[in-house]
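Yeah, one chain of the complex is gone here, protein chain that is, but the others are all in their spots.
In this document, chain identifiers A and B correspond to the written order of the chains, with residue numbering beginning at 1 in each.
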Amino acid sequence: MLKRNAPVLTARFEAMRDDPTDVAHYRQLGGYEGLASVIDMGREQALDELDAAALLGRGGAAYPAGRKWRHLYNAAGETKYIVCNGDEGEPGTFKDKALVESDPLAVIEGMTIAGYEFNAQQGYIYIRGEYRHLRAIFNQALENARAAGLLGDHILGMADFNYDIRVISGAGAYVCGESSALLNSIEGKTGRPRVKPPHLADVGLYLKPTLVNNVESYASIPVIMREGGQAFRHLGTPGGGGTKLICLTGHVKNRGLYEVDLGTPLEDILYSEKFGGGSSTGRPLKFIHFGGQSGSIGAADQLHDCLYSYEDLKDRGLAIGSGAIVAMDDSVGIVDYLTSVANFFAHESCGKCTPCRIGTLRILELLEKFQQKAGIPGDLAVFENMVTHVTQLSACGLGQSVGKPMLSGYELFPEEFKQAINWQTVERKEVAW
Amino acid sequence: MMTPKVDVKTVTLSIDGQEVSVPEGTTLMNAATKAGIDIPTLCYLKELAPDGSCRMCTVEIEGAPKGGLVTACTAEARDGMVIHTQNKKVRDSRRFVLDLLLSNHKLDCFKCPSNGDCKLQDYALEYGMMDTTFTGKRQATDQIDSSNPFFDYDPEKCIMCRRCERVCAQRQGQDVIAASQRGFDTKMSPSYGEAWDQSICESCGNCVSACPVGALTAKDHQKYRAFNTTKVRTTCPHCGTGCQLDLIVNQNNVIVGAEPANGPANRNLLCVKGKFASYKFVASPDRIDTPLIKRNGKFEKATWEEAMDLVASKFTELKETYGGTSLAGFSCSRSTNEDNFVFQKMVRTAFASNNVDNCARLCHSASVHGLAHTLGSGAMTNTIEDITTDVDAILLIGSNTTEAHPVIGVQIRQAVQHGAKLIVVDPRQIDLTKHAALTIQPKAGTNVAFINGLMHVIIKEGLEDQDFINKRTENYEAMKKVVADYTPEVVGKICEIDPEAIVTAARMYAKADKAPIIYCLGVTEHSTGTEGVMSMSNLAMLVGKVGRPGCGVNPLRGQNNVQGACDMGCSPFDFPGYQKVANPEVVAKFENAWGTELNPRIGLTSTQVLPAAIKKQIHGLYIFGEDPIVTDPNTAHVRKALESLDFLVVQELFMTETAAYADVILPGISFAEKDGTFTNTERRIQRIRKAVEPTPGAREDFKIFCEVATRMGYPMSYEASSKIMDEIASLVPTFGGVNFKRLENPNGLQWPCRDLDDPGTPIMHVGTFTRGKGLFMALPYKPAQELPDEEYPFLMSTGRMLYQYNTGAMTRRTEGINKLAGRSYIEINIEDANRYGIQDGDKVQVSSRRGTIETYAHVGNIVLPEAVFMTFHFADGNVNELTNSVFDDIARIPEYKVCAVKIKPLNTRVAQNVPS
């Protein structure tokens, strides 16, 4: 039974600390019951459970897993691939690392359920280059699962259940977290995004229908299948079921990884001793950056009654994203902060499309000018316009996300931007766009 | 992969207020094009999947999420969509993109060769963005790489549309340039930023043609601006692929460049010769510009009147003294169908001789004979496009396609990229082996055994197409009996290959649904060349792969118009259209048409004419545009033959080795100075068009022949080449529907094209063979005539390389070509080289029983040990001093591909240490 406010995804972390790859131990703790249930209930029913669970993708885009699985289920083609996105590149996020490191078999079970569901032969997990050391542990877990007949040929003795998983390591490129770039990278190519359409569920890895989900999403699958979709949903809110792994960083006392029920009050997360424990610097928290660099920023003092749920955050123009929660105290100026964010985008742009390749740098340059308080009248409109254009014109989610932190930060603290302008200088010529 | 045809739904949408209906899945860009609305783009190339990277094609979908902006090149049309392509939001977006691009682009339009020829400039003007509003970081200055002899690369002008990369990787299949780094620092560059001339670049220039701005520009382009030129669509004068191109002509009547055009054989691609070496020779100062008459061993300038008078009177005299059969003519397979037709007509009427031939004798006469004998028609059965798109396997035998027929070669690379399994059978490890699923390197001269081996396996494993054999062929049992002995083990020994490879190849070819055989001179240029060709027919018929798309037997013809020269009857056996001299009805037909009596006896082949000259049976020879001293085997023998003649006329553009032996030299004109047609390897008749006025002093070739014939008593004249084609159409049934007006269609016409309603024939032998039933031939293997022995331990083959063309008479006039490939060389295996103490680049002496030359060693593993290879393009180290003038007894084709040689290092470094 699932209980509220009790660990679900991290439930085994402590117990399996000595050897997180031990299959027998994993099974004692409920492991592989999810797979058994799916085989029991059948594939169609599994899709219904997933819908009922209201699992929103944990990689950041919050796309309903049920809908994605159904699309792949209906996609034509015999060969389908299962891909687990462990690129975890959003600054301030390290929850997938924790799962891969402390409960790899849960991820494997989730991917195996997907393998069964779609009759796939091959799954891949892409682990970011910065986590190369996790390969050993994950490979050990795969080896143990194979030895236990839970991967490889004739899984659980079933004649036509043949499925295995391969580990691929990245080498330092945030954009490889973007699903199509991820697939290119797995194919041994440079990780630049592909043109869409077609949808990856139709034309994915090696041009075959492919499922791409996040590590945490996969880890949630066995729970849903074992406990039922409804039970999972009840942990969360109507807008999204389950628990969420969150990463608290920045100026909070207790930086680190936590698991919370979706719908937990944000104040609890930031200030209760159980979680963040409030400011680490003695200065009040000023703003919170949600979901990584590509997420929006909220002002700390406007979030008193906000629940940490998909719908509550959405109402305030915010999003859960990857689960990163970066808290900044009032010593941090918004212009400085956004300059650092812009630096990240400019550094990580793959360089393929014009607005992102050149635009992210031009945004960074303008913000650096603002840092020097060297803006001129007219620059603020240009800033806003530029960010909007880059966001609207970029080809993939990277460039398209620039607007979220930039515009939310700008709207929250316009005064700080105005102070970056030298109002004595001549107004800049109006730009043509 | 061909997806089964399903009914595609039609969707209707509105674009700028205009309703358009398109099939579901159509991109907005294509839908707009259909509505006649132009959408700007910098990265889109219609031959390739959209890249969606420049973002210039942004349009607005009313009511769509995220501001409604999408890229028209990638977004698909849906029912009921309302699209705006020119509203303020869209135009602002494009202005933003342009502003960004301009902020990282060298803005010196006036100095830029692409001024007037630049899409960025065009759009900047159109959107009023002549300057950038951004300051900040830029691409570093002064990075121009001008190491390639034909083009320069300036990263400061690059807009990262990646057209060059995509063309190079996906169309040329070479993959030289890629986007390195990322973000703002992204830069197109060859591997590790190396200079172009250090990279694997083949200088095809397709990236240069695709570059929408001035980042990649032809060096020749620095001398003109697009707005001061005109373009003339024509056909490339080099190999038999028949690429369409536009010659760029400046105001001074000089051709300054070439651009690929969307021809059916090349679809906007060219090779280095077409792109950079197809025009310089036209205005070369070496062009002969007046008739020359040899007096006392020296050439003196003469008037046309003098020259014509001398030629006509001398030939008349010889004809009267020794009879018409003492005269002969070699026609030019580089020239037009019309010239070739008139040339053979002159020989047949005025000379009263059938001693007319063309250089096909030396390359593909075996194909003409072998295929005509077995299938009924001596030409490629399918089209280039057909055998390189949507095929499952390709059996490539004796064709170094990427060098000899580069644009077909790259289409084979593309086929492999799209999933075709390539089987390369070649004694050398040619470039395409890099793309091959299976490479087999048999000993040169063992093709018949090899094919018998494949057929043995196919029959043994029951992979033959019994139904096809029963219904459409004859003489199967005889063939089957012969190949019964050719087990993989036996053939493995003969060919010196792994027997397993024969089994694998047989299965791959036989089991593939669509699999063409593509072959070239590696099959024909043997003393058993015709048998080799007939083996190709055997194999294809055995598995029923003839008369179907994606299959067939496909010889790649060498010269731009060698197919046409054969079609036009420049052959001792055939009147135009392969109508047989041996057939009295045919002779009567032509006598009737031409109003004169004709010689009813078949003539001598060019390879027979030369020995006949030595024997004083041939006294007068008219050579039109050929250079037998360089091209024919056993040069010493050729020299002797030419010296034995009483009278030799050479009609040429340049002073060639052969022309030096002439009594009279007549200056003809080049492909760029005349109208006419070439027929490419796939039987496609295509136009060439006059781009510039002829070199003063030179005359149009067919007019010279008319004049000679007229002065010899057979009056002949044509107003224009189109009239010659009309006569051809009236006399050659397979050309019945061909005329210049129809040839204005960019696809030309593929013969047979029998009447004006006949669209031409892309695939031959559908349903029935030209000869009725396909004929299997029982062909035992015969070894080549001269094999290595103790004294001459190396087996030498000859062939072509990418940069030069044949004798180099045209290509050598382009300096950059000589920079890339300026001297002869001999490929030798590293093992042998080590044994002989030869290092790469060393000078070596090569001798055969017929001669000795000096050349440079090219050490590597392209050839196997005990084999060597030379090209025949170079006058220094002319390999034909060495080759063996033995012939196939059917087609009389020489055995260029096999002779025995020995090698002596002329290693100066070693020599210095030897006391004299």
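Here is the rule we go by: contacts are C-beta pairs under 8 Å (C-beta built on N, C-alpha and C of every residue); 3 or more make two chains touch, one makes a residue touch a chain.
Here is the rule we use: contacts and distances are computed from a predicted model.
**Q** One chain of this complex is not shown here; going by its UniProt record, which of these names is it: "Potassium-transporting ATPase potassium-binding subunit", "Putative NAD-dependent formate dehydrogenase, gamma subunit", "Dihydroorotase" or "3-isopropylmalate dehydratase small subunit"?
**A** Per the UniProt record, that chain is "Putative NAD-dependent formate dehydrogenase, gamma subunit".
**Q** Would you indicate which residue among A:F344, A:F370 or A:F383 is in contact with the undisplayed chain?
**A** A:F344
**Q** In the complete assembly, which of A:F94, A:Y218, A:Y308 or A:Y410 touches the absent chain?
**A** Residue touching the absent chain, from the options given: A:F94.
**Q** In the whole complex, not just what's shown, which of A:S37, A:N144, A:T210 or A:T249 touches the removed chain?
**A** In the complete complex, the chain left out is touched by residue A:T249.
**Q** Which residue numbers on chain A touch the omitted chain?
**A** 88-94, 97, 128-133, 136, 166, 168-174, 185-192, 247-251, 255-257, 289, 293, 324, 326, 328, 332, 337, 340-341, 343-344, 347-348, 350
**Q** Provide the residue numbers of chain B that touch the chain removed from this figure.
**A** Residues in contact with the chain left out: 169, 175-182, 190-192, 194, 200.
Just so it is clear, only the chains that are shown with their structure count from here on.
**Q** CA centre of chain A versus CA centre of chain B: separation in Å?
**A** 54
**Q** Quick one: which bits of chain A touch chain B in the complex? Just the residue numbers, please.
**A** Chain A reaches chain B through residues 173, 175, 190, 192, 195-197, 346-355, 357-362, 365, 382, 385-386, 388-389, 391-395, 400, 429, 431-433.
**Q** Which residues, counting only chain B, touch chain A once they are in their complex?
**A** Chain B residues touching chain A: 49-56, 58, 66-67, 69, 71, 74, 76, 92-93, 95-97, 99-101, 103-104, 127-129, 133-134, 136-137, 159-160, 162, 178-179, 181-186.
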